[in-house]
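Shown here: the complex without one of its protein chains, the others still in place.
After this line comes chain A, so read on.
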Amino acid sequence: MSAAELGAAVRSGQTSAEEAAGAYLDRIAEVDGQVNAFLHVDRETTLEQARAVDARLAAGEDPGPLAGVPVAHKDVFTTADMPTTAASRILEGWRPPYDATVTARLRGAGMVVLGKTNMDEFAMGSSTENSAYGVTRNPWDLGRIPGGSSGGSSAAVAAFEAPLATGTDTGGSIRQPAAVCGLVGAKPTYGGSSRYGVIAFASSLDTPGPMARTVLDAALMHEAFSGHDPRDSTSVDAPVPPVVEAARRADVEGLRVGVVKELGGEGYQPGVLRRFTEAVELLESLGAKVVEVSCPSFDAALAAYYLIAPSECSSNLARFDAMRYGLRVGDDGTRSAEEVMSLTRAEGFGPEVKRRIILGTYALSSGYYDAYYGSAQQVRTLIKRDFDAAFENVDVLVSPTTPTTAFPLGERTGDPMAMYLADLCTIPANLAGTPALSVPCGLADEDNLPVGLQIMAPALADDRTYRVAAAVEAALTDRRGGPLLAGSAFAV
């Protein structure tokens, strides 16, 4: 049952929020020992929330189409009634005094929080192997990565432990895990979803978004948490794009689709490219006009990102100083605050976080600032210009979401540059702030693992990505005779 169907069943009285939450909690108890998608689950708190939603509905209140639908939150969103750790030892057991705007809005929409999901520490990574609390496994193949950094969220939804989950996307952390787990994942326009209460990684890039099993489910959640937030100074004060309407419309007749020449070819898994080519042909058969588009600066996007994101992270993570919250190490009365700070941060942060802090400090240091950080910001301008030029001729751009399917756990942990390549296709949209979505487009022949199609649109035209994704989803479901996830080992 999709989230949309479950919401309809709760509103019609066919089932209750409490029953729905209970069923998902049972499923978590049954399979999470194998998947390790969750960092925190508290059955009683969840059921209490569900009963409160049932009471709201019984009192005649109508919170909307997702009332009574459970949701899992990536552990980077602050939750007032549950711990929030960003999968880091430095925040172990921390209970925030407030809810993130996304969390609060989804509660307002009647969604019931199932728990907090695993992630790469402070959202840094592409495999969820950087969590301080153990790796998460891909429900399609437990020996492989679920993607990252929102890998706990993707695994939870793919293993039917949650109908919907939140993620954050800084360089592809929603779209890449969605692609490798066979889900729909959307990165809204930067500023379209509030960052208030989202533990910051790279502030000019971080974007909260939905992860779902269907395009319509993703659109319903997108609409429920989006919109201007006066608590976030980078929040866009513009109407929320009509994503739900677009997901229901699911038609691409006459739409101009650009295939990005630079995102495909050498270094890409053949099975990924085959499914991508078929998806493009499918769009053409549905009435879209397909053309090849060149975005030459995209070749430098990965390099620019791995200078900008670590630079912002080195600054953002300075707040973890052992003074006001979190871990404190070595405070024995003889050491200074500075020594305690250094010891705490060394013990509290994992290797990838340390690597990025050092890299960011280097890129921002005197003598190197112009060569690295300054040049990266210029590349960002070129990437924006590439998008602007492309969108003069086409309505959306498409590419594979990832160069390969889910790789085996441990395969890239010793080689940071190989790991960073997982974000090759997703990063340009983060640097330009444009919306992008990944929708499943089949299984690769070599390994029978999911492949994602990435759809990118101009800023604030998020609805276009949903419209195209829904058309692809409908056509492929018809062709297969059922949803893609029906083929997963954890299908129910």
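FYI, a contact is a pair of C-beta atoms (placed from the backbone, for glycine too) under 8 Å apart; a residue touches a chain by one contact, two chains touch by 3 or more; residues count from 1.
The criterion applied here is as follows: contacts and distances are computed from a predicted model.
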Hidden chain of the complex, named as in its UniProt record, picked from "Acyl-CoA dehydrogenase", "Electron transfer flavoprotein subunit beta", "Aspartyl/glutamyl-tRNA(Asn/Gln) amidotransferase subunit C" or "Deoxyribose-phosphate aldolase": "Aspartyl/glutamyl-tRNA(Asn/Gln) amidotransferase subunit C"
Hidden-chain contact residue, picked from the options A:Leu327, A:Leu409, A:Ala436 or A:Ala469: A:Leu327
Absent-chain contact - pick from A:Leu47, A:Leu286, A:Leu382 or A:Ala474: A:Leu382
Full-complex contact with the absent chain, from A:Thr15, A:Gln34, A:Thr234 or A:Thr477: A:Thr234
Residue of A:Ala29, A:Ala58, A:Ile358 or A:Ala389 touching the missing chain in the full complex: A:Ile358
Residue touching the undisplayed chain, where the options are A:Ser297, A:Asn316, A:Thr402 or A:Ser488: A:Ser297
Chain not shown, touching residues in chain A: 94-98, 190-191, 204-205, 230, 233-234, 236, 297, 299-300, 302-304, 306-307, 314, 318, 321-328, 331, 333, 335-343, 345-346, 349, 351, 354-355, 357-359, 361-362, 365, 371-372, 374-382, 384, 416-417, 431-434, 459
